[in-house]
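Left out: one protein chain. Kept in place: all the others.
Labels A and B are assigned to the chains in the order they are written; within every chain, residues are numbered from 1.
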Amino acid sequence: MAQAITRVSTPPPVRSEPRVKLPWPLNIYQTAVGKKWVMGLTGIALLGFIVVHMIGNLHLYEGPLEIHEYAETLRDLGTKLLPRTWLLWIMRIGLIIAFALHIHSAYSLSRMSIAADKRYPGGRSYIAANFASRTMRWTGPIIGLYLFYHLADLTWGWFNPDFVRGDPYHNVSESLSSIPVAILYIVANTALAVHIFHGTWSMFQSLGVNSPRYNHLRRYLAAGLAGIILVGNLSFPIFVQAGVIDDDGRSIVEELQHGTAEGEDH
Amino acid sequence: MSSEINLTLKVWRQPGPLAEGRFVTYEASGISTDASFLEMLDIVNERLIEMGDEPIVFESDCREGICGTCGLMINGQAHGPQKGTATCQLHMRSFNDGDHIVIEPWRATSFPVLRDLAVDRRAMDAIIAAGGYISVNTGAAPDANLTPVPKETADTAFDAAACIGCGACVAACPNSAAQLFTAAKVQHLNLLPQGQAQRWARTEAMVETMEEFFGSCTNHGECEEACPKEIPIDFIAWTNRDYIKAKVKNRKLAG
Partner (left out) sequence: MLGSLDARIPAGSLDSKWTDHKFSMRLVNPNNKRRFDVIVVGSGLAGASAAASLGELGYRVKVLTYHDSPRRAHSIAAQGGINAAKNYQNDGDSVYRLFYDTIKGGDYRAREANVYRLAEVSVDIIDQATAQGVPFAREYGGLLDNRSFGGAQVSRTFYARGQTGQQLLLGAYSALMRQVAAGTVELHTRSEMLELVMHDGRAVGVVTRDLITGEIVAHSAHAVVLATGGYGNVYFLSTNAKMCNVTAAWRAHRKGALFANPCYTQIHPTCIPASDDFQSKLTLMSESLRNDGRIWVPVAHDDGREPDQIPDADRDYFLERKYPAFGNLVPRDVASRNAKTVVDEGRGVGPLRNGVYLDFSGAMARDGEAMIRAKYGNLFDMYERITGEDPYRVPMRIYPATHYTMGGLWVDYELMSNVPGLFVLGEANFSDHGANRLGASALMQGLADGYFILPYTIGNYLSDFLGDPALEISEPAFANAEQAVTDEVNRWLSIGGTRSVDHYHRELGKLVWDYIGMARNKTGLEKALSEIPALREEYHRNVRVLGSADTLNQSLEKAGRVADLFELAELMARDALTREESCGGHFREEHQTEEGEAMRDDDNFTHVAAWEWNGEGTPQTRHREELEFENVELTQRSYK
């Protein structure tokens, strides 16, 4: 619908009409509520990934071979219908798109709010806003930077001279045994949990999922999810540091390739 | 019972819309705790006039919490420390002897300061003009009891309709979003059977007008805390839902 003509004299609008009106349904993304909606939906996708990723990583505790096999299983997904790794790549592309939209909507909405907002030189007190809600614009970029490091470190192996492609156990234990890296992981994953705490609750509001009878459960769900992800993700750097995850510099993948692996019947 | 307290006020003074503003400190001594916050400012103003200083400009009208004219940022809190209370109904017994009180106008880009503590809130009227009504010409209405409205629906619609349009939600919002105001106005009409015909057009038009002037909600919940009528942010969620539905429905209806 065309913008209603308002004949009330007002201060100049903070935000002007988009120059190009995109066709439906893309025009939804041109509005703030639409962007919030996209942010909520992509948030669900990213949250789903994070939960699965965390649970998958728990294979680390089973041993080097098990996590390796888990990784291979992922690459094998959907091979009945598609060539190997295709489905994984489809999911990865989906995640990349979701991530890009999540960031873009956050960025443009922040700009909108900054344009609309005048600070209080006398200071303000917060009553309802919590640490998580107020730090979304900080935890978000922290997670983004961390994600880049995380990929570079454990997927691309840029920072790890001992990197062995396809051997998560080895790479994780090599990387996280360094104290600065472990600290970085702990900080970043704490930020992630904080982000998820507000994001999960906020998502219900943005998507309009609201029923007074169940509303009180949303905070519990948010806290529960954030807590589980926090505990799960922090366990890895902590247990590497504690020596629970440790392959003494040996790579199970290299050993498999060289036929020196012990025990496992392959 | 009542007693007298002495306060130090740090008040935002700004001679006009384009002028630079600054804080000026005033001593407010011998203020009765039975005085309302605005009566305390009245007393300060009387003293200022006596000394030949121009009084502090602040707005108020009904002074019983219903007209929505008043609104001050008091120690960083919209309408001050008492929950569910507009500035005019806040009384000095909420403060202690020796307190320092910082008083600022509402702040948002679309609420430009006119003078001192008075701001221009016409952007909120623009949101109403965009669709905050049911189009029924005078005389065209059917009998009031023709359409029964479930009591619960009427009550919930009233909860939304209780909005006094003071702008505290915008002032309290770290994003200067007017989502609670808009949602209250949208849902009041969207919930009632009488409002169904224009439900989707209204939602789209009002939300988009809101977005021209105000920031984007990040679900802090500060607005609900500041609202003198304690309007819940559930209405925001419902409006978000209605908005996406409207985007689909209006397209279908428009062909």
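One rule holds for everything that comes next: a residue touches a chain if its C-beta (ideal position, glycine included) is under 8 Å from a C-beta of that chain, and two chains touch if they have at least 3 such contacts.
Predicted model, so just to flag it, every value in this text is computed and none were measured.
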Task: Candidates A:V8, A:L58, A:A128 or A:V209 - the one touching the absent chain - done: A:V8
Task: Of B:V24, B:A141 or B:L253, the one touching the omitted chain in the full complex - done: B:A141
Task: subunit B residues that touch the omitted chain in the full complex - done: 1-2, 15-17, 32-36, 38-39, 42-43, 45-46, 49-50, 52-55, 57, 59-69, 82, 85, 89, 91, 93, 114-115, 118, 120-122, 124-125, 128-130, 132-145, 148-151, 154-155, 157-158, 161-162, 164-165, 188-189, 192, 194-195
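We adopt the following convention: only the chains that are shown with their structure count from here on.
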Task: Rounded Å distance between subunit A and subunit B, as computed from the means of their C-alpha atoms - done: 37
- [ ] Enumerate the contact residues on subunit A facing subunit B in the complex.
- [x] 1, 3-4, 6-11, 13-17, 24-25, 27-28, 31-37, 109-110, 112-129, 133-134, 136, 198, 201-202, 204-210, 212, 215
Open item on the list: Looking at the complex, which residues from subunit B come into contact with subunit A?
Closed with: 10, 12, 23, 73, 75-77, 102-104, 107-112, 120, 122-123, 125-126, 129-131, 174-177, 201, 204-205, 207-209, 211-222, 224-226, 233-234, 236-244, 247-248, 250-251, 254
